[in-house]
Each structure stands twice: as C-alpha cells, then as structure tokens.
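Heads up, the thing below is written out as structure tokens.
Partial complex: the chains shown occupy the same locations as in the complete assembly.
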Amino acid sequence: MTVTPSVPAETSGRRGTVQRPWIRHLTGSSAPMFAVAGLLLVVVVFQLVTEPNFGSSSNIANLLRTSAVPILLVVGMTMVILTGGIDLSMGGILSLCGIAYAKMVIAGVPTSLALVLTVLLGAALGFGVNGLLIGRFGLSFFVVTLASASVLGGIALLWSGNRQFDMSGDGLARALGNDTLGSLLPYGAIIAVVTVVLAGLVLRYTIFGRSVYAIGGNQEAAQLSGVGGARVIASVYGVSGACAGLASVMMIGRQTIADPTAGSSSIVLYVVAATLLAGVTITGGAGSVYGALIGTAFLQVLSNALALRGFNNSWQMVVTGAILLVAVYLDRVRLRLAARRG
Amino acid sequence: MKATNRKTNSLLHLRGITKRFPGVQALDGVDLEVRSGEVLGLVGENGSGKSTLLKIAAGHQNADAGEIVLDGRPVSLAGPADALNRGIALIAQEISVQPQLTVAENLLDGRLPRRAGLIDWRRMHRQTEAELRELDLDLSPHTTVGALPLHQQQMLSIARVVRRRPRLVLFDEPTSSLTADEVKHVYAMIHSLRAAGSAVVYITHRLREYFDLADRVVVLRDGRTVATREIAGVDEQELVRLMVGREQVQIFQRPAQKDHGDFESAALRLEVRGITSARLADIDLDVRAGEIVGVAGQAGSGRTSLAETLFGRWPYSGSVRVAGREVRLSTPRAAIDAGIALVPEDRKGAGLVLSMSVHENLAMASWRRTSALGVRRPGHERAGTTRVVRDLLIRTAGLDVPAVTLSGGNQQKVAIGKWLLHEPSVLILDEPTRGVDVGAKAEIYALVEELASAGLGVLVISSELLEVMRLAHRVLVMSNGRVVGEEAGARATEESITRLAFRAEGAPEPGSLEVRNT
Amino acid sequence: GCGGTDGSAGDAVNRSASSSEADKVLDGLHAGPAKECTSGKGLTLGYAGVWSSNAGGKAGNDSFAAAAEACEATPLVVEAKADDPLNTMITAMDQIISQHADAVAFFPLTADVMTAPSRRAVKAGIPVVSGEITNFRGASTTFHQDRLTAAVNSARLFCEKYPDGGKVIYGAYGGSQQDLIAMQKRFESELRDCSDGKLTIAGTYANKTDDIAGGRGTAQAVLQQHPDAIGVVAYSDTDAVAASRAASDLGMRGKLTIVGYNADAVGLAALQQGSIDYSFAWGIPEQQQKMVEVMIALAKGEPAPRFVTLYPRCVSRKTVDAVPSIAVRVRGIADGRDLAPTKIQPMIESDKPTLEASEAQRKAVACEVS
C-alpha cells in the first residue's frame, strides 16, 4: 500500500539549516497551537480590560465549570483523532453511561463504586464495540462510530424508559460536576485538567502514547514495527469511552438529573471542532492534547465573551465556524510555505 | 555518432537534459535521439535516470536545463496532455489505471463515444470489443478494472496508449509484472507500432528483451549517456559492462567470502517448511547464522509475499522455526517477538513514519524492549539511537528532525537501523537499495555483511541481480509463488539465475523443481 | 390584524407590531393605559432564557426585555442552546450571576437542573425567581404553569362533546419533562372519570423535535391504526398541527376534534385557519411582565408574592379572535401598558404552592363546547 503523505510535510530545508528550537516551535507543527494560544490571550486581555466582571471569581468558576465536560471529551477525541480516526459515538456512550450510573446509584450501589463501574463501562463500550470493529476488523471508523452512536443512544433511551432521573441527592456526582474547591476551582475542572496532563504524559512517555502518533503518522509502518496493532487502536476508543463515562457522571452532577439524551450529536461535533482548532490534524499523527485544551478553552472563552456582550448563539456559530476555517486554511498555507522552503 | 543520422528522420532529440532532485543528480546533460520507425533501448542500472529522462520527454516533469527538439524544432512541453497531442506517449513504470471504471472507459481514456452529449455505452462496448480483439486482449469491456489482476491492469494501461497510435511511445519497464505470454503480446504491439512508422523507446531490466526488440541501445550511467550502439554491434556482456562501468563493478564485487558450504555447521536461524498461502505454494527455506540468502525472481513471483508472510502479515499453513523454536507468525508483532525483522520494500509507505523524528523511528521497533512497564526510558533509548546513527553513518541534522527530511539512502539506513536495537535473529530485507544512491548502496552492503557476520540469518530480496549476487551466499529463485531453483552464491551468474526464473515461466518443467533439491 | 393570519406568506411569529396597531387591540381588551415607569432604574435584571430560534423562547426573551426596559431596568438575557439545553441553561444562569445582576429568573426547561445555579445566585445575594414549582425552595418567587387545569378542561371538553364515548389520541413530547408527564396522566384519569370509562386514550404519538415534520409521520401512523378516533390532544400546538396535517392526508380531519396547547403564534394561526379546534393560552408575555414586576420588587427589598400560578384559558376557533397576537402584546408591554386586566392570562398569587387552580377558577377558563 502506497501512502503518499497528502500534505508535503514540513522539511527543515535541503541545506540542513539548523533552526533554533523555539523558531522551529513557532513555524513547526505546534504553530497552530501557539497561534490559537495567542488569540486566546488577546481575547482574555480584551475581556479583562473592557468587561470588569470577566475576571471575577464567579465568572472564572463558571467558565471552568462549563469547560470541564468538554475538556474531558476533547481528551478522548484527541487520542482517537491522533490515530487518524474520529469517535462520533462519544455522545451515545455519555448518555448510556449516565443512565447506567443513575440506575446503579438508585439501586443502592455506593456512588464511588458506581463511578468506577461507569468509567469502566464507557471504556468497555469504546474498546469492545468501536475498538474491536475498527481495530480488529478494519471497518471504517466513521461508519462504525456513527452507527454505534445511534445504537447506544437508543439503548440509553430505552433503558431509562425515556425518563430523567433525579440525582440531586448524589453528593459525589455533585462534587464532580458542580462544587468548587474554595470559591474558584470547580473539582470537575481540576479533574479535567489533570486528565489532560495525564494524557499528555501518556502520549509522550509511554509506548502506547507513541504508538498512537505512529499509527496516525503511518499505520502500516507502525504495524510493521510491532507497535500499531489492533490493540492500540481499540484502546484509543476505549480511552475515549472512558472519558465519556467520566463526563457522564460530571454532567449528572452539573444537571442534578440523569438525562438519557445528555450526549447529543451536536456536542460531539463541538468536541471535534474544539479538538481540530489548535493543531490536532484530522489525518492523525500531529498535534497534542495541550493544543486540544487550548482550542477548547478558546471556544469556551469566546462564547462566554459573546454571550455577555449580547451576541446570541447564532453569532457564536458563525464565529466558531469561521475561525475553524481560517485555522485550517492558515495551517495549509504554513505547510505549503514550509514545503517550498524545503 | 550523432552526425550520421541527423538529416535522416530524427523524430525527437533531447539535448543536454539535466535534472536534480534533493540530494541526487538524476540527469546530468543527457543526449538522446530517437528516429522514426525505430525501437531504441534505453539501458541503465537502477537509479541511472532512465525513468526521469522519459518523464521529461513526455512532459510529466520539467528538466532543469536542456532542450527538447521535436521534428527539428525546439519545443517546450506544457504537460502530459500537451506531449500526447504532439504524439508522445509514456507508459509509466507504475501501473496507472482508474480502478473504479470499466475496461472500456480505461481503454478509451476519456474519449468516450457520445450521443446527444451522453456517453453511448453500447457503441463504446462495441468499439472496445473490436479494439480488444484487434489487440488480442481477452478482457470484457464491462469489467471494473480494479477487479482485474495486476498483470491484466498493466496490459490495459499499455493498450490504452498504443491504440492511439502515437508517433513515439515511451515504454518504462512494461514487462516487469507480465507473464511470458503477455510479454510476447507486448512485443507484437511494438512490432505493429513500428510497422506503422511510430518510434519506440524501451526500458527493461531483462536484457534479453533489448536483443529481441531494439534496433539501437543507449546506455545511461549515473545520469549521463555513456554509449550509443547498434544492437547488432553488442552482446549481453558488453551491455552489462557499459551499464555498470568500472567504478561500480567495485561495489558489486563479492569480497572474498565464505561460501554456502561453510554454513552447514552453523546454527539454524530460520527453518521454513511447506509454507502455503494465497500467493505461496509449499515453500521450504533454511537460513543459518551468518548466512545471507538471496531471493531472486521476476516481479510478481512472490518474493514480497514470502517476506510479508514470514513477518506475520498473511495467513499461511506450514511451519516456521526461528532459532530452533517453533513459532506461529500471526501478526507482525508475533514475528518480531519471535526474532524476525523486516525492512519492507516500500520504504516511505511502510518502512518509516516520516512525520516522526529520526529518534522515534529508530527506537520504535524496540520500544517494548527498552521500556519499563510501558513507560519509556528516554536516556536508555537515546543512548541506543545515538549509537545507531553513529554506527550506520546516518546523515541527519539531528536525532529530533522528522525522518522526512532525510535523503533516501539515509532513510533506508534508519529503516534498517531500527532493527539493530531490537537484536533479531533473522533479518529480511526486501529491495534494500531501491532508489538508494551508489555511495549509500555500498554502505548498506557493508552493513548487511557485518550483521550477518555477527550471527544473524539474513534474507535479501532484490530485483537487481547484481545485488543478489554481490551479497548472497546462496540464491533462491522464485516463480509463481514457488521456489524453483537454487544456486550457490559463488556460482550464480546473472544468466544462470535468469534462466531458472524464466524456465519456470510458461509451462513448468518438472526439472525446474529438481534444481533446488541440491 | 396580527401577523401571519392573512393567508399569505408572512411572519408567523413575532412580527413587531406598531404602537397604534397594538393600542387598538389592547384598548378593546381593557389593558391598562401606557404609563411612565421608572421603578427599575439602575437595576440589572437577568434572565436565563430558551434559545430564540424557538418561538416560545423568542416570545419569552423579547417580552422580558420589553418589560424590563419599559421600567428603565437593564435586561440581561442569556440564551441556552438548542443543542445542549440543560448545560447551557446552567451556564447562562452562572453568567448572569457573575455579572452581579440585581435579580435573576430562568425559564423552566427542566426545573431541577437549575437548583445548583440558583443556590449560587442566592449565595451571591441575588434574589432568584424560579420558573417552575418543582425547583428549589430558596427561590424568592416561583412561577408555575398549571397544566393540570388544562388537562382537566380538555378532558371535560371531550366528555361534554362526546357523551357516547370514543377513542382519543394523545400527542406526547416523548421526552422526560415531569410537568408534561403529569399533564398526560391527569388528562388520562380525568377522561376516564368524567366519561365513566367510555372515553379512552387509544394511542399516543411522540414528537421530540417539536416540529411539524417530526410529529406528522408519527401522528399519521397512530391515526391509521385508529381510523375511528374522535379526537387528538397534543402537548403543543405544533404537535397538534402535525396531527391535523396527517388527518387531512388521511381524510379524517372532519371527524376529529384537535386540541393543542400554548396558543402561541403557531397555535393562534392554526385556530384561525381551522386546522386545530382548541388550544390553551399560555401567556408568555403576561408572565414575563409579571416576572419583571416581581423581580424589581425583590431587588429593592419590597414585598413580593411567594408563588404565582398561571392557569391557561381555553381558546377555541370561535374565541381565538379575542386573543391578540404575541407581537401586539409585546408591543403593549414595551409601551408600558399593563396586560393583567385583559385576563388573557389569569394568575393566582399565593404563599404556598398552588399546583392546580380551584374548581371555580378552572371553570372560568373552560372550553366553550359547540
């Protein structure tokens, strides 16, 4: 199988000019991340200057609380996209896991045990359904996760009997989804950021993590080096399922109900957009979970800012889409220039 | 030489063509004249610039310098379409068909008969049927081309050019994936082209074909024209001498070395018994410690399939022992764990993750060895990869630059080098020097020999007979998925190997199987 | 004289009405006169609302802003998103809190969900006006929409109109909103009771997307199974219109009594065109005007009712002309006219939760059966 990298990847030049590391960072594959980080900074500073309440502890807590679930989902999605896939089923898994958690808690399972079991359920669904079909049988990730999203979302509705469950009495879920450490730091956000850092470490320092990049870079070569087997691909969907499982409990804590439609397809597409915004490339192999974090943070700050200025959802749709387009366009231009220089 | 035929009927004259690729001077002032109605053989080793020259002549690539003179007038070709309009057609080395379309559409290549603006399938099929009959091709116009075997796709991609009767057809290794019958077929097409007054330029690695077809040959070496001869005035040995040139004979010179017999007492690294699969039939094979076994054969003879099967990529029946242990090669990982390493023929596609750094690529295959509980030990890894870069003289701007920035030869060294950290017992190299320049080639040969003498069993697959003969202590010849012959390295000659490979083509002689029961 | 009813293509929902247009209609209904109101001066009133692309959401957001501005308060309306309604409703509420609004209210999507942000508001010293009775007890004032009264009135409507009994189809949302489920249950039991079991719910159809296209297919399926049905009761006007279209396709429309809910722009137009027969008017503009009044009082520490219960008036094809369009009512609010005297939306103020209006109150808004 001939894999011709569709994008002439960045070459550091025939003459082998050795660039300083920080220049390489700015013009290299991390460029989109730094660009979005810069934009984020601009928006934050602008908001701080023009909007006195933006920096208030309650607004920051609000921002962080709102971001926790998307960030968790983005971590899982990043892993999947790094291998060159997409997980459209995260919403379905989230819905189903939320109902499973609620059913367990209502049946008297201790909440902490229920939490662990829910995360495991998410991982098992991702690994056993998507992972097996994509990694082992080689089916298209798009079709598989599209279909499993439908199946799992349907099962969530059936199992719940189309009902929401009142979970306001569940202290653990509330802690995860709602409560703050001090007045500023929601536990959920802490967990989300810890997950990002953990994922970053795993991606950098473990065989599994490097295999994820290798598969995204060139699946065949990774396989022929013994690191790109079905198991790694399956595991990536397992991780994304686990993230969705954890997110489902956070969502319950935030909403104080378990809702069988909690994970909609639009949440999933939002998560994909956030992941792709700052340098995780859709073809896999390039980008980092920190970039994904920055992309999500940017979208969140943006909608916070737009909402407070009275721009409604429609404006947010337009601006988000436009920024995504500009981001991929500029990235393409950067790669072209890099290829020409090389 | 060039003075003699200037006035007669020079169709195309390439003058002083120069082309440079990153790290390679592919063509360096090449002159080539083609006359109407002749078949001109273009001879040269791998990488000598033959394909590049034809691509320039057909408008697929632009020369850095030089002149293209057509019918006595200098022209500049805007692209393949322009060249085609001027009557120059290229049949590329790689098969180029549209797999989702039918035989008829591929054959007519966009010039589909239409009625009222719509494609007239009936007429198209009738027309195609007639043409296929005329071309003596046994294909149905309705078949989707992707469903055809590769050799038929190749025939088709030839036919769709030939049917247009261009004034000049440039054939780049048209026969490399064809059976003997089909080769005859191509001959017939060329004869009819010539009879119609068209000229042909022909490239092949089967030297005999030059003697069958060509009126004249032009020999390229290292991107330069080194000789032009009437075919009647040369023999095969002379041609090889011209191709290889003195200085290059050096690298193909076998060092005084142990021969096949010297390994009989060495430990068995690889024992293959009766391996059969969709593409292989009943293969037996031994490789001993320190031994380099070469595998030769025509394209499509099953060499790559053998390598890939031994690396756990395809289901098979039969048994394999590595270093005395029975192993089941169900996945590449299982093969790696068993001690087998493969350097695949498609380096960019399968050998390296080009977007990752040199360090990562070198370390990848041994991650599982160098890590503790799945966590990498960067210091440990770097010590290893630094050593490999130093030992293999890999020229790179650093360990952390992406592998895509390296030259072909250095990329190949990385693809080999990654196995050194893994310490396998069997190393399989599939076309180890494809697209690698002369200097790097010599370094790779030295490296392979060094690894063998360190006790590895090495299996080298190559389409370059000189390479096989240079490296192997023993040469196996494959055809149609079988091992059909064997020669001791010292005794192997280009001719003896080619004879083995060809004899098995067509009707398999029972004798061909006996050859390997030495 | 309201938008979208003249039969031609036009603005279905909230085409803004001019003051003179509005005055003409509202004068006839005895609305209060246009008044200068400065009670909200210097106050910021927050409202976490439904996305404006939803007709009801837009009506709520527009009339809230109109009512606040009419009394010189600054409205701070933050919308939730249709995509992810519950999470974004929480976020909207939190954003209002971080803006230190002087009072905050929210739309009851799923009321329980708002407990946590409501607590945060109270903690930040911001009085909360809760949109729904099931929500948290710390709210200063709770607005409650009494769907049960509508359920009873529509059941009674059928008992009166069809003394011989028959089969009724119920159009449910199909989601898990508690108040909608309670409404359906109440309708079912009342129908059984008032007809001595002669009237039954023969089938249900669901329409989670709350659009006509979505309800039409499912309604058609169930109508086909029950060609002898005598009526359809739907949780929303949109859903009722969907059933009406399906019935027309089946040639059954003439045999059916179709009842919607909301009497929003879609419902009013449908009543006027005769595609549905009854609806129950939920006076979103009136509720928002009252809500703003209560919020201003709370922000200033003045007394305010603990509970405000809205019970919906039955509107029929005959009486629909008496119900002015939402656009007219929003204009009236913006002009500072008090809509309470129009009695479009009767309300009960109480110190304890009123889950259902009294018998007398219910009868006052019952359906006219022809």
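The first chain written gets the first letter, and so on, giving A, B and C; residue counts start at 1 in each chain.
Here is the rule we use: contacts are C-beta pairs under 8 Å (C-beta built on N, C-alpha and C of every residue); 3 or more make two chains touch, one makes a residue touch a chain.
A quick note: this is a predicted structure, and the numbers were derived from the prediction, not measured.
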Legend entry - Whole-file subunit formula (labels as shown): A x2, B x1, C x1
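One rule holds in what follows: only the chains that are shown with their structure count from here on.
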Legend entry - Between subunit B and subunit A, distance of the C-alpha-averaged centres to the nearest whole Å: 44
Legend entry - Euclidean distance of C-alpha centroids - subunit B vs subunit C, Å: 76
Legend entry - Centroid spacing, where centroids are CA-atom means, of subunit A and subunit C in whole angstrom: 38
Legend entry - Residues of subunit C whose C-beta touches two or more other chains: none
Inset, instruction - Would you mind writing out the residues of subunit C in touch with subunit A in their complex? - result: 51-53, 77-79, 81-84, 86-87, 90-92, 94-95, 97-100, 110, 112-113, 115-116, 120, 124, 174-178
Inset, instruction - Would you tell me which residues of subunit A are touching subunit B in their complex? - result: 1-5, 9-14, 16, 18, 205-208, 210-211, 213-214, 217-218, 220-227, 229, 285-286, 342
Legend entry - In the complex, subunit A residues that touch subunit C: 53, 56, 58-59, 61-62, 65-66, 69, 160, 162-164, 166, 168, 174, 178, 251, 254-257, 259-262, 264, 266-267, 270, 304, 307-308, 310, 312-314
